[in-house]
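A single protein chain has been omitted from the complex, and every remaining protein chain is retained in its original position.
As written, the chain order gives the labels A, B and C, with residue 1 at the start of each chain.
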Amino acid sequence: FAMEGLDDKLILNVGGMRHETYISTVRAFPGTRLYKLTEPPPPGSPAAQGPPVREFFFDRNPELFSYVLGYYRTRQLHCPNDVCRDVLEEELAYWGLAEAPLAPCCWLKLSGRETRTQDFLSWEACENAHLDERLLLNPMEGQGLRNAWKPWLWVLLDQPQSSLGAKCLSLISTLFAVCALVIFFQETEVQLDYFSANFTPMGHGAGVGGNQQQQQQQQNNGLVYRRAPHLLYLELLCALWFGTELFARAISCPDKVRFLCSPLNLADIFCLFPVLVELVVGDKAERQPRLSLTLGAIRSLYVLKLVRLLGFLEKSLALRVLVHTLHSSWKEVCAFLLIWVAEILFFGSLFLYGELLGISTPGQSELHFGDIFTCLWWTVITLTTVGYGDIYPLSAMGQLTAAVTATVGMCTGVLLVPVLLVRFQRYYAVALARQKLRPSGIL
Amino acid sequence: FAMEGLDDKLILNVGGMRHETYISTVRAFPGTRLYKLTEPPPPGSPAAQGPPVREFFFDRNPELFSYVLGYYRTRQLHCPNDVCRDVLEEELAYWGLAEAPLAPCCWLKLSGRETRTQDFLSWEACENAHLDERLLLNPMEGQGLRNAWKPWLWVLLDQPQSSLGAKCLSLISTLFAVCALVIFFQETEVQLDYFSANFTPMGHGAGVGGNQQQQQQQQNNGLVYRRAPHLLYLELLCALWFGTELFARAISCPDKVRFLCSPLNLADIFCLFPVLVELVVGDKAERQPRLSLTLGAIRSLYVLKLVRLLGFLEKSLALRVLVHTLHSSWKEVCAFLLIWVAEILFFGSLFLYGELLGISTPGQSELHFGDIFTCLWWTVITLTTVGYGDIYPLSAMGQLTAAVTATVGMCTGVLLVPVLLVRFQRYYAVALARQKLRPSGIL
Amino acid sequence: FAMEGLDDKLILNVGGMRHETYISTVRAFPGTRLYKLTEPPPPGSPAAQGPPVREFFFDRNPELFSYVLGYYRTRQLHCPNDVCRDVLEEELAYWGLAEAPLAPCCWLKLSGRETRTQDFLSWEACENAHLDERLLLNPMEGQGLRNAWKPWLWVLLDQPQSSLGAKCLSLISTLFAVCALVIFFQETEVQLDYFSANFTPMGHGAGVGGNQQQQQQQQNNGLVYRRAPHLLYLELLCALWFGTELFARAISCPDKVRFLCSPLNLADIFCLFPVLVELVVGDKAERQPRLSLTLGAIRSLYVLKLVRLLGFLEKSLALRVLVHTLHSSWKEVCAFLLIWVAEILFFGSLFLYGELLGISTPGQSELHFGDIFTCLWWTVITLTTVGYGDIYPLSAMGQLTAAVTATVGMCTGVLLVPVLLVRFQRYYAVALARQKLRPSGIL
Partner (left out) sequence: FAMEGLDDKLILNVGGMRHETYISTVRAFPGTRLYKLTEPPPPGSPAAQGPPVREFFFDRNPELFSYVLGYYRTRQLHCPNDVCRDVLEEELAYWGLAEAPLAPCCWLKLSGRETRTQDFLSWEACENAHLDERLLLNPMEGQGLRNAWKPWLWVLLDQPQSSLGAKCLSLISTLFAVCALVIFFQETEVQLDYFSANFTPMGHGAGVGGNQQQQQQQQNNGLVYRRAPHLLYLELLCALWFGTELFARAISCPDKVRFLCSPLNLADIFCLFPVLVELVVGDKAERQPRLSLTLGAIRSLYVLKLVRLLGFLEKSLALRVLVHTLHSSWKEVCAFLLIWVAEILFFGSLFLYGELLGISTPGQSELHFGDIFTCLWWTVITLTTVGYGDIYPLSAMGQLTAAVTATVGMCTGVLLVPVLLVRFQRYYAVALARQKLRPSGIL
C-alpha cells in the first residue's frame, strides 16, 4: 500500500480516447484532480484493499484533455485554435486548473472569438431594434383592432420596401419633397434679386450716388419683394402633406423617444415652421429681410427628405454597418474632432504670427487677413487641402507654417482610415454572418 | 431486462474511433438517435432476449461525432473551424439534432465559409461569361464552316492577347484611334479660333465698336470657318475602319444584348455619327456653330477607344476584381451618389443663406454668386477639396459653413474606402483561388 | 539476434495514441531517436536476450508526433495550424529532428504567431509604463506618508477619469486654458491693429506721402500699443495656475525623464515664458514689435492644453493604438518625411527650370516666382493638392511638371495607408486581446 513506483504508467480514458502517461508526470501539480488520482486511498476505504487502480474513465472532451495533459508534460498550457472560451474554462475548472496561466502565443486565440461574439451582440442589439418594430406587424399578436393599425401604419410609412402601398406612399413623399425643393430654389432667386437690388447699392452706391433716391427705391423694392402667392400656397400644400405624414409616423411609432432623437425626424419637424411663420407674419416678413433669410435657411432642411430615398436601398448591408460603425466609435470621432479643432487653433495662431514676423521686415506690406478668425478660416481651408487662394502666406515664415499645415492636413485624413476600417471589418463580418444564418434557423 | 443502470458506460464506435460515455449522458436529449439506443428493446424482439448491448457501430465521421457527444455532455453545440456547413448539417440531421442551436462563438465559423462560397459562385458566373465566349472558339464543337468563323472572328477582335493576328489588329485599331484623336485635337484649334474671332467680339465689341463692320466680319469668318477637307477625309477613313470593326464585332458577338449594353460599345457606335452628320449636312454645318460644337463634344468619345489598350493587360486580376467589386456593389455606389447629391444640395443652400445673412450687415457688399446653381457648383468644388477660388465665402457665417463643408467632404472620401475594401478583399481572395486551382484541375 | 526484417511493423504508443509504421519507414533518418529504436541492442545487454521489442511508449504530445511520423513517411515536415513555436521546437528536439527543414507552406504558420507574440510584448511594455504609475497608487505598497502623497497627486493630476476630484481639477484646468486662449485671441487683435497702423503705411505711404509725419505717427502708435493691463494680469493668473499644476505634476511624476521628453509637457513649460518675459521687460516690449510677436507665437502653445481634454476619452483603445503605431513605426515616418523633402526639392527645381525654359520663348513674360524657395513653396502646395493659385505654371513645360507633381502628390498620400494600416491592425488585435483577457485573469 506504499506509494507506487513513479515510473508506472497511468491510463486515462477520457471519453473513449485512451491517454497514457507516467504517474510522475501527473504529480507535477499537486491539488489538481489528476494529482489526486495518484494519492494512495485512505487506509480504511474499500479501494485501499485491492491492487492500485491504473485506469480511470472520465466522461469529458477528449481533445481538450490532450492540452491539459500537455500542461503536465511541458508546464505550458496551450489551447487549440477552434476552442471557445466557455468550453476551455469549464474544462480547466473540471481538471482543477482554473488558475493555470495560458501561454502567450495562445492569448489571441481566445480574444479573437471573444471580440467577435461581443461585436455580434452589439450588432444584434442594433438590428433587433428594427426587428422588434417589424415583429409588431404580426397580426397574430395584436390584441384587437385598436392596436392592429399602429404597426401596420408604421411599416407602411417607415419601410418603403415592405409592400406596394408603402412604395407608392414613399414615391408620393419623394415627389412632394422634390416639389418643395423646386419651390425653395425658386424662392432663392427672388431673395437674391431682392438682396442685390437693396443691399449692394446701399454698400457701393451710398457714397457715390444720391442717397435719397436710393433709399426710396429701396423701400419700393422692399414692398415689391413678395413671394409669388402661388408658390406660397404650393409650399403650404407640401407642408400639409409632410405634417400629416410626420403626425402619422409619430403616433404609430413604437418607440417615441428614439423617434424624437433621430436627426432626420427633427429635421422633418423643423422644416414645417417656415411656411407657418410666413403665413402668420404675413406681409411683415417681406419687410424684415433677416427673418426671411432665416426662414430660407431652415427651408434647406427639405433636402434631407431626399435621404429617405435611401430607404429604397434598405437592404444594403455595408451602409447599415458603416452607420453602426460610426455610432459605436463615437469616442474616436469625438477625439478626431477635438484634434481637428486643436490643429485649427494651433496652426491658425502660428500662421498669424509667422506672417506678422515675416512681413514686418519692410518690403511686402499688405496682409491678407485682418483678424485671427480669418486665420482660422485659412487653416481649415488648408488642412482640408481645399485651398481657395483668397488668403495665402506672403512671407517665407508664413509659407513654412502653411507647408507644415498642409502636410499635417493630408496626414490627418489618412490616419482616419485605419481606425474606421478595423472596426468596419469586424462589424461587417458579424453582420454578414447574421444575414446568412438567421434565415436558415441556425441561430 | 429492466432499464439498465444509468451509470453504466456505453461504447460508441463511430467510424473506428471508440467514444465512451455514460448512459445518463446520452439520455440528455430524448428522441435523438443516441437516446433511442438506451431505450429497452420491445419485449418480443430478439434483441430483448440477450444481455443489453453496450457497444454500437456507426459508419459516420468520427471527428464531428466528438462535437455531437460534447453537446450531450455540456449542452452546448460547438463545431470545428474547418467544418463545411453541408457536412455539419448532414451529421446533425443523422444524429437527430437538426434543431440544435449552435453556440454563439461558432456562428462566424460557418458564415465565413458560406460567404466565401457565395462570392466564389458570383465571381465564377462573371468569369464564365467570358469563358463561354472562349469556349466558342473550339473548332471541335462548330457544326460547320458557317458557324466556325464567328467565334474565330470574335476572339480575333475582342481578345488582343489571344494570337499574333489579334495583336496586330488591335495595334492597327489603336493607331487609328490615335490618328482620330490627333485630328480631333486639330479640329478643336480651328473651332477655338473661330469662336474667339466671332463670339468674343460680339460680346465685348458690340457695345463699343461699330456694329456693322463687325457683323460683316463675322459672316466672313463664318464662311471662312471650314474644316480642312483633308482632315475630314482622314477622319472619314478612321470612321470607316471603326465602323467595319464594330460591325464585325457585332455580328460575331455571341451575346448581342450584353454587347449593346456595354458602355464602351455604345461609345463606339455614337462616335461614328459626327463624321456622317458632317458629310450629310455639308457646308451648312459651318453656319451652325452649335451643331458643330455638339458634334465635337461627341467626338471626345474617341478617347474611350484608348481604354481598349487595357486589353493588352487583360490578365491583371486585381483590375478585373475591382470592376467586379464596383459592379456588385452598385447599391452602395448608388447610395453614395445619393448622399453626395444630398450633401451638395444641403450645403449649397446653407452656404447661400449663410452668406446672405452674414453680408446683409453693411460693410461688405458684393456676393460671389448670383443664383443657387453657382452655390451648388461651389459646394461640389469644396466637397471634393478642389477649391478653385472663383467663389469663396466673405462673411463669418459663410466661412463657418464652408469649413464644415470642407471637413465633411474630406471625410466622405475616407468613408468610401472601407466599404470598397472589404468587398474587394473577399472577391480578390476568391478570384486568386480560382486562378490557381482551375488550371490544375482541382476544381 | 540478427537485424529484424525491415517490413515488420513497429508500434509507437505516444501518450496513449498508438501509431503503427514499418521499421523501414523509421530508418529514413539515421541518428534520430526513432532510428535508434530499430538498432539491434548491444550483444551483452539484457535487452539483447529476449525477442526484439516491437512496442515503445513515449510520454509526449501525440498530435505533434503525427507530423513527426509524417516526416519519416513523406520526407516533408509540416506542422498543424495551431501549434506554438516553442512547443514545436521542443518536440522536434526531443525526437532528434531539431535541424529538420519545415516545408515552405508551413512557414507562415509559425511566423504569424511569433509576430503576434512580439507585438503583444511591445504593446504590453507600452501599457505597463502607464500601469506602473497606476500601481503606485496602491497605498499598501507605500512605505509611509512621505511617499504616499506622490502617486496620489500624480493620479489626481494625470488621469482625469480616476476620481471626481481629478475630474474637477481637469475641468478647472480646461477653463483656465480656454480663458488663456480668449486672452490670447484678444491680444492678436491689438497686435494686428498695431501692425496695420504702423507697418502698412511705412510700406505704401513712405514713397507717396510725407515721411516725417508718418514716422512721428508711428512712434505715437508705438507708445499707444499697450496690452490692456487687466488682460496681462488675467493671463498672469492663468500662468500661475499652469505653473503650479506643472510643478505639482513634475515633482509627483514617477519618471522624470519621460516627463521631460513628452512634447505636451515641454509645451506647458514653454508657454509660461511669454507672461514672465513681458512682466520683466515691461514697457520696453511694446517698443520692440519683434519681441512682442515672438512672445505671441509662443503663446499659441496654449492651444495644446486643449489636447488634455482627450484625457476624458482615455479609454478609447483605437487612439492609443494609433499613437503606439506611429511611435513604433518611426522608421517609416522618417523615411516618408525624407521622401517628402526629396520630392519637394526635386519637383521644385524641375518646375523652376521647366518654367524658365518654357517662358524664355518670347510671348509670355512674367514669372510667378522670384527665387527657388518660392518654387519649393509651390511644390508643397501642389503635392498636398492644396493649390492656392498664387503661383501656377504659365508655360507648357511648367504645366507638364505641375501635372506630374500633382499626380505624385496624390499617390504619396495613398501609399501611406497600407504601411500604417498593416501595423495598426496587428497592434489593435493585440491590444483588444489584452483588454479582454486582463480583467478575467487569464493572462
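In this text, contacts are C-beta pairs under 8 Å (C-beta built on N, C-alpha and C of every residue); 3 or more make two chains touch, one makes a residue touch a chain.
Only a predicted model underlies this, so the values are computations on that prediction, with no experimental measurement involved.
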Considering the whole complex, which of B:Ser163, B:Thr244 or B:Ser316 touches the chain not shown? B:Ser316
Give the residue, chosen from B:Pro62, B:Gly96 or B:Gly243, that touches the chain omitted from the document. B:Pro62
By the document's definition of touch, the residue of B:Gln161, B:Thr244 or B:Gln425 touching the omitted chain is B:Gln425
For the chain that got dropped from the picture, name the residues of chain C it touches. 9, 11-12, 17-22, 25, 66, 69-70, 73-74, 76, 78, 80-82, 99, 101-112, 114-115, 329, 331-332, 334-335, 338-339, 341-342, 345-346, 349-350, 352-354, 356-357, 359-360, 362-367, 370-372, 382, 385-389, 392, 396, 399, 402-403, 406-407, 409-411, 413-415, 417-419, 421-423
Residues of chain B in contact with the chain not shown: 13, 15-17, 57, 59-63, 81-82, 84-87, 90, 113, 116-117, 120-121, 181, 184-185, 188-189, 191-192, 195-196, 199-200, 202-204, 289-290, 293-294, 296-297, 299-300, 303-304, 306-307, 309-310, 313, 315-316, 318-319, 322, 325, 340, 373, 377, 380-381, 384-390, 413, 416-417, 420-421, 424-425, 428-430, 432-434, 436-437, 442-443
For chain A, which residues touch the unseen chain? 385-389, 417
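Note that in this section only the chains that are shown with their structure count from here on.
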Among all residues of chain A, those touching at least two other chains are 17, 81-82, 385-389, 413, 417, 421
